[in-house]
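The structure under discussion is supplied below as C-alpha cells; questions concerning it will follow.
The complex appears here without one of its protein chains, the remainder shown in place.
In order of appearance the chains are A, B, C and D, and numbering begins at 1 in each one.
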Amino acid sequence: MIDHILSVLIFFPAVAAVFGFIIHKDSMRAYGVAVSVIEFALALWLWFAFDSNVSGMQFMELIPVVPSFGINYILGVDGISLFIIILAAFFTLIGIASLTDTKNVKNMIITLLFLQMTMVGVFAALDAIIFYVFWELSLVPMLYIIGAWGGPLRIYASVKFFLYTFAGSLVMLVGMLFMAYFYYQATGVWSFAILDWYRLILPESFQLWLFAAFFIGFAIKVPMFPFHTWLPYAHGQAPTIGSVILAAILLKMGTYAFIRFSLPLFPDASVFYMYPIAILAIIMIIYTAMVAYAQEDVKQVVAYSSVSHMGVIILGTFALNVEGISGSIFLMIAHGVVSGALFLLVGVIYDRRHTKMMDQFGGLAHVMPRYATIFGIMLMASVGMPLTINFVGEFLSLLGFYQQSHTLTLLAGVAIIVGAIYMLAAYKKMFFGEITKDENRNLKDVNKRELLALIPLSIITIWLGVYPKPVLGPINNSVESIVQLMHDKATSVEAKIRIPNVIEGIVITRTPAGEAH
Amino acid sequence: MENLLYIALFSPLVSSLFAALFTATPKKQFIGIIASLLIFTSFVSSSFLLAEILITGTPVHVEMMTWMATGNLYIPFGFVVDQVSVTMMMVVTLVSTIVHIYSIGYMDHDKGFNRFFSWLSAFVFSMMVLVMSDNYAGLFIGWEGVGLCSWGLIGFWFHKEVATWAANEAFIMNRIADLGMLIGIFLVYWNTGTLQYDGAFAAFATLDTATLTWIGIFLFIGAMGKSAQFPLHTWLADAMEGPTPVSALIHAATMVTAGVYLVVRSNELYDLIPNVGLFIASLGAFVALFAASMALVNRDMKRIIAYSTLSQLGYMFAAAGLGAYWVALFHLMAHAFFKALLFLGAGNVMHAMHDELDPFKMGGLKKKMTATAVMMTLASVALAGIFPLAGFFSKDAILESAFVEHHFIIYSVLLFTAGLTAFYSFRLVALIFHGEERYKLFGIDPHEAYKFMLIAMSPLLLLAIIAGSLKMTYYEMVTALLPATEYHIHNHLVYWIMTIGTQLFVILAIVYAYKKYANSKVTVPDGTSAMENSFGYKLLINQYYIPYFYEEYIVKSYRELSKIFWKQVDLKIVDATVDGIAGVLYSTGERTRDMQSGNLSTMLKWMVAGTIGLLSLAVVFGLAVRYSDAILAILSGLGV
Amino acid sequence: MLAPVNVSLESLNLMTLAPMLIPIVGALLILVIDLFKSNLDKTLYVGVSLLFLFMDFFALYDASTIFAQDGTMLGVFNVMLIDGLALLSQFIIVIASMLFIPLALTHKRFHEFSYPEFFALFLFMIGGFQFMVASDNLILIFVGLETASLALYTMIAMHNRDKSFEAAVKYFTMGALAAGFFSFGAMVFYALTGSIEINQIAAVLAGNGYADIGYVLVGVVFMLASFGFKLSIVPFHTWAPDVYEGSSAAMAGYMSIVPKIAAFVVAMRLFEFLIHSGVIWLEVVLYAFVVITMTAANLWALVQTDVKRMLAYSSISHAGFVMAAILIGTTQANSALFLYWILFSFTNLGSFSMLWISRQKHLPDGQSSDHSYDKFAGMIKTSPMAAVVMALFMLSLAGLPPFALFWGKLYMISSAVTGGYTVLALIMALNSAIAGYYYLKLIVYMFMKEPVVGVNGEVYVSNATNALKTIIGIAAVGTVFAIIAVNPLLEFITAFVYNSGY
Amino acid sequence: MFEAIAFYLFAFLTISMFYITVTTSQALHALTALAAGMIFISAFFFILGADFLGAIQIIVYTGAVMALYAFGMMFFDSTRDVKEKQGNKFIVVGMATVAAVLVVAIFSAPILSDNIVALYPSVGAGNTQEVGMVLFTKYLIPFEVAAVMLLVAMVAGIVLAGKKMDLSLTLMNKEEILEMNEDKNKKVLS
Partner (left out) sequence: MEIGLNHYLVLSTILFAIGLVGVMRRKNLLLLFFATEILLNAVNIAFAAISHYYGDLTGQMFAFFVIAIAASELAVGLGLLIVWFKRHGTIDLDTMTSMRG
C-alpha cells in the first residue's frame, strides 16, 4: 500500500464521499470525521515513510492515460509538496470536526471530501495535465460551498471566484500545451510529465512568453495584485469552513505552482521577471495591508491580510535562492495554519453574533477571555512574532530576497509594520474597550468543539515556530535540488549569477554547530 | 554552569506559563508569590553566573538546539553569558524580582492579577533571551518578545481606550524600528554568512566601510525604536498608561535600554565606523536635552519620569556613540536602579492618591508617606548625579568621556541637561512631598503602601546609593570584553574644576526647584497664568507638537489613504475593471442580440450580407493579388 | 452512336454502398409495415430503427476493418469515396442516432412519434448524411444533403406546435437559399476546372497554380456561405437558436451534432486543400469566422433566459471552436475535430436529453418559455440526481477537466499551438472562460437557488422513462469516464485521419 | 450572329420576367412571369445543345412546379394583391447590386485554366442518349439518391398536408388524447 499511498490519499476521500451519499444525515458528521481522521493518519504515515534525506521525488506512481499524447497519471511527493498535503488532510479534518450545525450537513461533508481529493491531487500530481485536472476540479466543490452556504452575495462571489480562476488557468493550459509542444519538438515525443520538462532547456525568448502564460494562471490563484479582487468576495461570502480551506490550502496552489513550474522550467524568465513580480508582490503587501486596515468586516481584514502575506510568499519564491524559496514554502504552511485558524476564529464569533462587523463588537476580551487569548496568539503569529510559525517563513523569505534587491526588501519589510497596524487595530476594535453592545454581554466563550480545532492549531503555531526543523529540513533538501537545477539550466549570464550554485555554496558556510551541547 | 544558565533563562518562562494557566480564574495570591520566587531563582542563578565570570573570566556559551537551518543559513538557539550579558541579566533579574514582589501588593485589587504576572514573567523571559542570545536572530526573538509583552502590559487595562491605543502605538513604532533591525540582520547575514556574534564580528574587519556603515545604521534604527530615540520617542510617554510596576520594569529599567545593549553588544562594529558613532552620540545628546525640556513643564508624574528616562537614554547613547561602551553600560545599570526606584515610589504615590497623576494636586505628602518620600528623594538625588550616589559616578563618566573626546558641543549639551535633570526631578519631589497639602482639596486620604512593598524596594535604594562604588570592579570585569577606554583628564585642576562646577550647577538647579515649588504659594494651575500661555510653555507641554503632527499628518493620512485604497482603488478601479470586462462582454451580448430579430427576412438578409461581405473581401484580395506588382510599385514610390 | 458500356460488377465495389443502403432499406421497411398495418405502437418503430442502425454500425465496422487494411476505397464509378473521414463521421452519425432514437420513448405523447413516417424519415435522413460524407462528388454531396435536410425540416415540423412550424419554415427557407449558394459555388468550381469532384478540382487548380484566383474566391465565398449556414457560422447562424428552440429538445440535441459533423467533413474535404495551397484569403476569413463565431455566440448565450436557447448558442460557439480545426488543417487538428465532436456528442446529447426528460406539455406558472432557468431553480433539493447529472454535462461543456469535452478542447488547443496559431489558441481558451459563465449560471440556479414555489419535483422528470434514463446514463458515463476512452479513440481517429491524407 | 441575337433576346426576356417576379405585388403576375422566365431559360438550354435539359426544364418547371405553385396560390388565397411591409429597400437592392457587380466584375474576366479536361465529352450522339449514358453509369448513385429524396419529399408533403396534423398530440393532455382516440374508433366503427 505504501507504494500507492499517494493514489490512496487522493482517491480515498473521493470514494468515501461517494459512499457518503448512502449515509444517513444524522451520522454524517461522524462519518466525515472518521474518513478525515483516516486520511490524516495516512498523510502522517506518508510523512513517516518519507525519507527526508532524499531531495527528489518519492512514492512515484505512473499509469498511462493518453500515452499517444504524452499524458500520464504520474504522482510523486518531495519535501515541497509533502507538508502541504499533510496540511490539506489536517485542515479537512479540522474543518469537518469543527463544522457547526449548518443546513445540509451531508452535502457539505461530501463536498469537502471531494475537495480534499482535488487538493491532495494538485500537490501530488507530477504530470501537467493531471495537475491541471485537479487544479480545475478544485473549483467546483469550492463554488458549491460558497454558493450554497455563503452570505447574501454568495452567488456573485462564487461565480466570480470560479470564472476568474477558470479564465486564468485556461491561459495557463495554453502555456502547458506550448511547453509540451516544445518538448515534442526537441525530443519527438509528447510528454506532459513535469520531470521530463525539467530536462528541457528553452531559449530565453520562449521562456518569457511561457512564463507569462503560466503566470496568469498562478497569479490569479494566489491571488496577486491586481488579480486579487475575487478573494475578498469569496472570503467575505463563504461559510467559515470554506474560507478556512480556501485560505489554508487553495491559495497555496498558486504559490506551489510557481515553485513547481515557473522556477525550474523557466529560470531565465524567472530572473527576467523577478523585479516586476517583486514590485507586484510589494504592492500586494503594502497596498492590501492598507486596504485591510480600512475594512469594517473582520473577515475581510483576514482576507486582505491573506493577500498581503501571499505577497511575502511570492517575494520569497522569487528570491531564487535556497533561503528564500524554503522560506516561502514554509510560509505557505505557516500562513495556512495561521489564516485558517483566524478564519475559524472569525467563524466562532460569527456563529454567536451572526455578524462580522467590527463595530458590533468591542470589549470581547471581558466575556470571552479564552477566545481573546487564542485570537491573540494567532494575531501575533500573523504579524510575524518570532517563535511563531509565521516568523520563520517571513524571515527566511525576506532574508532570501535581500540577496536580490536591498531596496525592494526594505519596502517589502514594511509588511511587518503595516501587518501589525491592521491586525492590532482590528484586535483593539473587537476585544478591547468596554462592552458597548448588550448582545455581547452574555456571549459564551469558545466551546469544546471549537477548542478541538483551535488548540492543535495553536500548538502547531508555536511548535513549528520554535522548532521548524522537521519541516524545514525536507523542504530544504528539495529546494536545494531545485535551485541547483535552475542554476544548471540558466542560459543567460545574469541568471547564472542571480541563481546561486548550491553545490558550491554548501562548501563555504554551514558554521559548525556545537552539536555536542 | 549550563544548568545555571538554563535555570536563569527558563524559570521566568515557567513562571509565565504557570501564571498563564490561571488567567481565566479569579485572583490568587500564591501565583504572585510563586512567580516572584521563580524570578528570584533566575536572579540567584544569574548571580552565580556573575560570580563565575568574575572568578574565571571565561564566558559560558551553550547551543541548545537548531532553530532555522536552510541553504547556508544556520541559526541555533545559542546563549552566551559573558561580561556584558551577565550585567544585563543581573539588572533584569534583580529589578524584575523586586517589581514582581512589589506588584503583589500593587496589583492586589486588580482582577487581572494572574494575567499580569503571566505577562510580566513573559517579559522577563523575553528580556533574558534578548540579552543572552549569542546571535542576532536570537536577539531579535527577545527584541520582538519584549515588544509583545510591552504591548500586553501597556494595554493591560484593556477596557481603557487610551491604554490600548498607547499599546498599539508602542508596538507599531517599535515595529518600524524593527524593520531597520531586520534589514541590519539581513545585511549582516549576506555579508558575513552568519548571524553569530563571534563569527560576524570576526568578519566585520574584512568588510568595506560603506557596508559596515549601512549595517551600523540599520541596527541603530532598531535600537532607536526600542530605546525611544527621536523621532520614535512618542510611544514611551504614552506607554505610561500601563500599570506603574510595568513602567518601572519595562519602560525605565530594562526594555528601553535594549537599544543601548544592542549598540554595546555590537561595539566591534561601531568601533569600525566612528562616523555613525558620532551620529549616535549627537542624537543621544539631542534627545537628552529634548526630553529633559519636555519634562520641565509636564504635569503628569509618570510622564515626567518617563521623559527623564528618555533623557538618560540619550546619555547612554551619547556614551556608547563615543566609544565609551562600558560607561554606557554602567550608566544603564545605575539608571536602572534609581529609575525603577523612582517609578515604584511614584506607584506608591499613585496608589495613595487614587491614581491621581498631577503633582500639583498633591503636595506635602511627606507626612503621610515618609518612607516613599525618602526613597524618591534619594532616587532623585541619584538621578541628578550628586556625589556620592550612583548617578554621580556614571553620569560624570559620560561627561568626562565627551570632554576627553573633544566633543565639546556634546559635552555642553549634556552638562546643561544635567542641570535640567536636577531641576525637573526636584520640581517633582517638591510638588509631591513638600508645600501645602493640596490633595485635601480633592478629598483624598493618602496612606503609605504595604510594608513588604517598601521592603522590596529597599535593595534598589541601597544600590542607587552604593552602585557608584562598584565602578572600578565593574570596569575591570567588563573591559575583558569591551574596549578598555578609561577617561582621565590628565590635568587634575581641570578635573576638579569640572567636577565641582558640575556639582554646583546641579545643586543650584535643585535649590531653584525647591524654592519655586516647595512653598505654600504653589496652586493648582488653571491655565490662566502668563507662563502657561507663553509660547515656550505651550511648545513644551505639547511635546513640540510632535504627537499632534504624527496624529494629524501620518496616522490620519494613513487612515485616509487606506480608505481611498479600499473604496476608490480596490473597489472602483481594480475590481471595477474586472467586473467591467465581464460587464462589457455581457452588454455587448445584450446589445447585439437584436441581430436575432426572429424575423425570417432579416435572417435571410444577414445571410446575403455575409456573403456579400465575403465577396467584397474576395474582390479586394483578388485585385490585390492581380495587381500586386503595381501596388508594390506605388507603395515603394510613396516611400513605404 | 454510343458504344455499350461494359462494367464489371467487382469494379463497382458495391460493398461501399452497404452502410448507406441499410438505413434506406430500413426506412422503406417501416413505410411498408405502416402500409400493411397502421396504428402500431411507436416502440416497434423505435426497435426497427435501432435494429437497422445496429446493422449500419456493423456494416461500418466492416468497412473500417477493410479501410484499416487497404486504405481508401472508391466505389460505383468512383462516386463513392470511403476514406477515414467518411467512416469516422458515419460512426458519429450512427452512434448519435442510436442514442437519439430511444428518446422517442417518452412518458408523454408527442405528435411526431405517432407517425411511422417519422422513423422512416429519420432513417432516410441518416442515409442522406451518410451519402453526403462518403463522396467527393459535389452532386452526390448536394443530393445527400438535400435528402437529409428535407427529412429534417419535416421532422422538426412534425412536433406540431406553432414554434416548431416557425422553426421548420425558417430553417427551410434559409436552407433553400443555402442550396442556391451551394449550387452557385459548385458552378464556379465547375467553370474553373471542368469538374465537380473535389480531388479533381484540387488537382486542376494546383496544376495551373491558382491562376484564376478571383474565380476561386467567388466559388469559395459561396461554398463558405452554404456551409456557414449548415455549420451555423456567424452571420449565417441566425436559424440555429430559433430552430433549436422550436424543435423538441431531443431533436435539437441531435441537430447540434449530426448535420454538423456531416457538414464538417465536407467542409474539410473542400477547404483543406485550399488552405494547404496557401490561399491566404481563406485563411484570414476562416480565422475571422472562427473567432467571431466563438465569441459572438458566447456573448449571446450569456444573455439568454432559456436554457435551450442558451444551449443552442453554446452549440454555435462549439461549432466555431471546431471550425478552427479546418483552419489549422494539420492531421492533429483534423483528428482533434473528430475527437472533439465525439466527446461533444455525448455531452450535448446528454444535456439536451436532460431538457427532454423535463419537458412538460404546458408551461408552468410564471415561465415564459419551456426551459427557462427558473424551472431549474433549486433542483438539487427536488431531484438531486438529475441536478448532479445536468451539472456534470454543464461542467463538461465548459471544458472542466476531467470531463469529456476537456480532452477535446485540450487536443484542439494543442493542435492550434502546434499549428502555429498561438493567438487563436489563446482566444479559444479565453472563450472557454466566457462560456463558463452561462454554463455556471445553470449550475447556480440548480444548486444555489431555492426552488420556485409551487413546482414540485416531478416536473423535472415528467417525461422520463427508463429508456430516456438509460440514454442519459450512457451520456453521463461517457462524459465522466471519457478519460479512459480518450487514448484508444485518439489512436483510432489519428490513424484514420492520417491514412485518408488529411 | 444568330446565337448572339438569340442570347441577348432571351437574356433580356428572362431578366425582365424574373424582375417582374420579384417586384410585382400581384401574385398572379409573379407566377406567370416566373413560368415565362422558366420557359425562356429552356431556350438557352436548346441554344446550348442541352436538349434533354431543355425538355426537362419545360416539363418539370413549367409543368409540375408551376402547377403546384398555382394550386398553392389558390389554396393560400393570394391571387389578389400581396401586401408586403417593406423595410429599407435600399439595403435589399443595394446588397443585390453589389453582389452582382462584384461577381460580374470577376466573371467578365476569361478563365485562364488551360488544363481543363472534359471528363464526359459529348461524342456526337444525341444529347439525350449521351445524358442517359452518363446518368446511368457515373451518376447512377446520385440518381438513386435523388429518387430517395423525392420519396422523402413526397412523404413529407403527405405528412405535413395530412389531416392528422390538424390536431397536435404535442399540445394535448392525456384526457384529450384519450377522447380523440375514442372518436377515431367511433369513426372506424361507423
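Assume contacts are C-beta pairs under 8 Å (C-beta built on N, C-alpha and C of every residue); 3 or more make two chains touch, one makes a residue touch a chain.
Note that the structure is a prediction, hence the values are computed from the model and not measured.
For the chain that is not shown, the touched chains among those present are B, C, D, taking the whole complex. Against the chain not shown here, chain B presents residues 593-594, 596-601, 604-605, 608.
In the full complex, chain D touches the omitted chain through residues 1, 3-4, 7, 11, 14-15, 18-19, 21-23, 27, 30-31, 34, 37-38, 41, 44-45, 48-50, 52-53, 56-57, 60-61, 64-65, 68-69, 72-73, 75-76, 78, 82, 84-86, 89, 91-93, 95-97, 99-100, 103-104, 107-111, 116, 118-122, 127, 130-131, 134-135, 138-139, 142, 146, 149-150, 152-154, 156-161, 165-166. In the full complex, chain C contacts the hidden chain through residues 138-139, 142-143, 146, 150, 153-154, 157, 162-163, 165-170, 172-173, 176-177, 179-180, 183-184, 186-187, 190-191, 194-196, 241-242, 245-246, 303-304, 309.
As a convention for this text, only the chains that are shown with their structure count from here on.
The interface holding more C-beta pairs in contact, when A-C is weighed against A-B, is A-B.
Separating the CA-averaged centres of chain A and chain D is a span of 69 Å. Chain A and chain B have centres, each the mean of its CA atoms, that are 35 Å apart. Rounded to whole angstrom units, the spacing between the C-alpha centres of chain C and chain D is 28.
Within chain C, the positions touching two or more other chains are listed as 214, 217-218, 437. Residue positions of chain B touching 2 or more other chains: 582, 608-609, 611, 615, 618-619, 622. Inter-chain contacts occur between A-B, A-C, B-C, B-D, C-D. Per the touch definition, chain C reaches chain A in the complex via residues 380, 395, 398-402, 406-407, 410-411, 413-414, 417-418, 422, 425-426, 429-430, 432-433, 436-437, 440-441, 443-444, 447-449, 483, 486-487, 490-491, 494.
Every residue of chain A that touches chain B in the complex is listed here, in rising order: 160, 163-164, 225-226, 228-230, 287, 290-291, 293-295, 321-323, 326-327, 363, 365-366, 369-370, 373, 380, 383, 385-387, 391-392, 395-396, 398-400, 402-403, 406, 409-410, 413-414, 416-417, 420-421, 424-425, 428, 431-434, 466-469, 472-473, 475-476, 479-480, 502, 505-506, 508-511, 513-515, 517. Contacts from chain D toward chain B in the complex involve residues 87, 91-92, 95-96, 98-99, 102-103, 105-106.
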